[in-house]
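Written below as structure tokens is the structure these notes are about.
The complex appears here minus one protein chain, its other protein chains still in place.
Chain nomenclature is as follows: A and B, assigned in order of appearance, with residue numbering initiated at 1 for each chain independently.
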Amino acid sequence: MERREFLRRVGLTGLAVAGGAGGAAWLYDPRRGDQYFRDQQVSQAHKLPSFRVERPSGSVDLAIARGSDPGQLARAAIGALGGMGSFISKGDVVLLKPNVAFDRAPLLGATTRPEVLKAVAVLCREAGARQVLVADNPINQPEGCFFKSGLQQAAAEVGAELVLPRASAFAPVEIGGEVLGTWPMFWEPLARADKVIGIAPCKDHNLCSGSMSMKNWYGLLGGRRNQFHQRIHGIVSDFPHMIKPTLVLLDASRVLMRNGPTGGSLGDVAERGTLIAGVDMVAVDTCGYTLLNRDPARLEYLHRAEARGLGSTRWRESSWREEQVG
Amino acid sequence: MFGGTGKRAFVRTDIPLRERLIGGFILLLLVGVGAGVFHKGQHFDPALFSLDPQFLDAGQPARTPAPLIAEEGEDRAGSRPAPVVPLAGPAPLPAAPVKATPAGSWWANLAPPGWKPQGEAEHFAPDNLYVKINGRAEQYLAYEVAGLECAGVVEDKGGFIDIFVYDMGTSLRAYGIFSVERPPEAAALDLGREGYKSGASFFFWQGRHYVQVVAGGEGEVFEQAGLLIARQVAGRLEDRGERIWGKEALPAAGQVQGSLQYFMRDALSLDFLGETFVARYREGGRELTVFLSRQETPGAAAQVLGKYLEYLKGYGAVEEGKDTPVHLGDLGGFYDAVFSQGRYVGGVSQAEDRDLALGWAERLAGQMANTED
Partner (left out) sequence: MRITQIRLVSQVFFISLFLFFCFVTQFGYLKGYPVSLFLEVDPLVGIATALTTHTVYQNLIWGLVLLLPTLLLGRFFCNWICPYGILHQFTGWLFNRRDITENIESNRYRKLYALKYYILFGMLAAALLGSLQIGLLDPICLLFRSFTVAVLPLVNLPTEWIYVRPHVHQVGWVVGFLLLFLVGMNIAIPRFFCRVLCPLGAALGLLSRFSLWRIHRDTQKCVDCDLCLQRCEGASDPHTNLRKSECFVCFNCIDDCPHDALKFEFLPDVKGEVSRPQLDARRSAVAALAGALVFPFSRGSGDVGKNFKKEVVRPPGSVAEPEFLERCIKCDQCIRVCPTNVLQPALLQSGLEGIWTPIMNMRTGYCELNCTLCGEVCPTGAIQKISIAQKLGLGEFADLGTVKVGTAFYDRGRCLPWAMDTPCVVCEEVCPTSPKAIYSREVEITDRWGQMVKLTRPYVDPQACIGCGICEHECPVADERAIRVTAVGETRSKDRSLLLSAAGGGGCGSGGCGCKSNKGLMQIEAPAQGPA
């Protein structure tokens, strides 16, 4: 046999041997059972940055607007807080997080009102935002919810991008709360956003009594979030720890007084003509809870959150303003 | 691997004209089908994809559930406060409003000069109230409304004024609903037994009725006509001079104008506190919420006090009064001072100043001790 032929054949076989051995060595996993499971928990979880803005001392932290036009209420409340410009910088990507959990018409008070979303989106653009995103992970079907609540059209009208909760948009996030550890969240819009604004309706809730700006963040959770109802006040009080939004709005222009959170009948809805905006979601919810004709002293998750230092129920002691609109 | 028809023996090249024409015709047919599909796609009924809002206007707030049935004990100071809903009977059927009888009624000849009556006056019973006022019916039902009569007037340019006269059954309940609808900063008016103006609309209570004269617009024309109408209606509604006990019982000095309210149930959002008057008081730059409840018997009052104390214990520490009937609850920065005297339960709620609260409650307790009731 010729040398060249010899080298070729031995070389090829040698490569095959080396490749097999090397590949096996590279993929080798020596971990024992306990180490394997420990590693699983720490894998690739993201962390949420804070979306809060530094504000000059003496800024108004909570604003209550009263009147009949919800869009104007939103403008007035944000204006009273110092204007959207004190929150949004030029070129920001802003995520608006409405409550679109159910496929209800806007009149039924179970979802965020399109007029309020539009007003906030327009304000963001006026303050120089580069892009406005609208996202939520509904309980009912996403396409149907966004359409029937009028928010799909509202987003289109103001040029906002609707981000739908596709499977690939979720990623595990390390939260480290009382109830929430590391959990799959609707990560894509959060990763893209520089600022986050929550826009929640004010609703009765059969389990935790009030679904307002804190409960609104439930819509960012993925996975099997139907287990948290076993510790509902724990998880709602986890939300101000989980996310530090730039701003929250509690739209109580139309309030779902009972049969919440789904509603379903006009008789469940009352016109309350109020909108509350603020940077502390605990304060905003304390203020808004009275519009359900209930006493915030009895709402457990507010006090839990306060006890953990995540907000204050004593909004009256902070710097707040009330505006009458129209 | 992919063969296909490249291996044909013969390929026909001579295509007769007729074949070409038919081919062209078929292509046109295909274009037609495509255009038809596209056209059909763009024209559709939006009600297919979401509920037609007109069906929401029909409104179905039928059954209102009773508050939670507790199986053991009545203490509800947990994480589920009772929603404020009235106890209602079986689901009412939507019914057309019954035409009211004319002549001798408050709506006869109501239209001021330049206005004329709009349609017939309507009457609604409690169980079809929502047909007229939708979700707001709940509030009136909470005060046991007996009926609603409404009429309207309209002027040439199309502006209208609606008048709603609610029969609340007693003066106390009429006062109650009046007081909870009244905005705190409303300008008081000498109208009916008590009234106020809001924009171009007028609200007052008289006898056992609560009246709203609601303008369909703003401005001088509406205000003048509205006031005229309101005074006329007030003049026609009977008032037997029933006294409102809470107005007399609670001191007038320091009371914030327009803050006194009467709750038949769930005063201060507490489900055990009914038949209660609540008012805001201003003293030395601080504001205070004072309440006074009148129960059926002294025993019942003692029970309410007991429940109040249970509630306070759930949130903080309670100092039982030793030589004073007042008990003080410390809720970590807020104080409730509460007492019972005879049939009355009263006190101060959510005050920031401990001494102020205590003092107020003691004064009030002393006052009620001297009341013969």
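By definition in this document, a residue touches a chain if its C-beta (ideal position, glycine included) is under 8 Å from a C-beta of that chain, and two chains touch if they have at least 3 such contacts.
Here the structure is a predicted model, which is why all the values come from computation and not from measurement.
Asker: Which listed residue (A:75, A:118, A:205 or A:272) would be found touching the missing chain in the intact complex?
Answerer: For the chain that is not drawn, the touching residue is A:205.
Asker: Out of B:40, B:157, B:243 or B:322, which touches the unshown chain?
Answerer: The missing chain is touched by B:40.
Asker: For the chain that's not shown, point to the residue among A:103, A:285 or A:306 touching it.
Answerer: A:103
Asker: Even though one chain is hidden, which residues of chain B still touch it in the full complex?
Answerer: Spelled out for chain B, the touching residues are 1-5, 7-12, 14-15, 19-20, 22-24, 26-27, 30, 33-34, 37, 40-45, 47-52, 54-55, 58, 60-65, 68-73, 78-80, 94.
Asker: Considering the whole complex rather than only what is displayed, give the residues of chain A touching the chain that is not shown.
Answerer: Residues of chain A in contact with the hidden chain: 102-105, 139-144, 147-148, 164-168, 205-207, 224, 226-227, 229-232, 259, 261-265, 267-268.
The rule is short, and it goes like this: only the chains that are shown with their structure count from here on.
Asker: Touching chain B in the complex: which residues of chain A?
Answerer: For this pair, the touching residues of chain A are 103, 105, 107-108, 144, 147-148, 204, 208-209, 233, 257-258, 265-271, 290, 292-295, 297-300, 314.
Asker: Within the complex, which stretch of chain B touches chain A?
Answerer: Contact set of chain B toward chain A: 49-51, 53, 56-57, 59-62, 64-65, 77, 79-81, 83-85, 130, 134-139, 266, 268-270, 315, 331, 333-334, 350.
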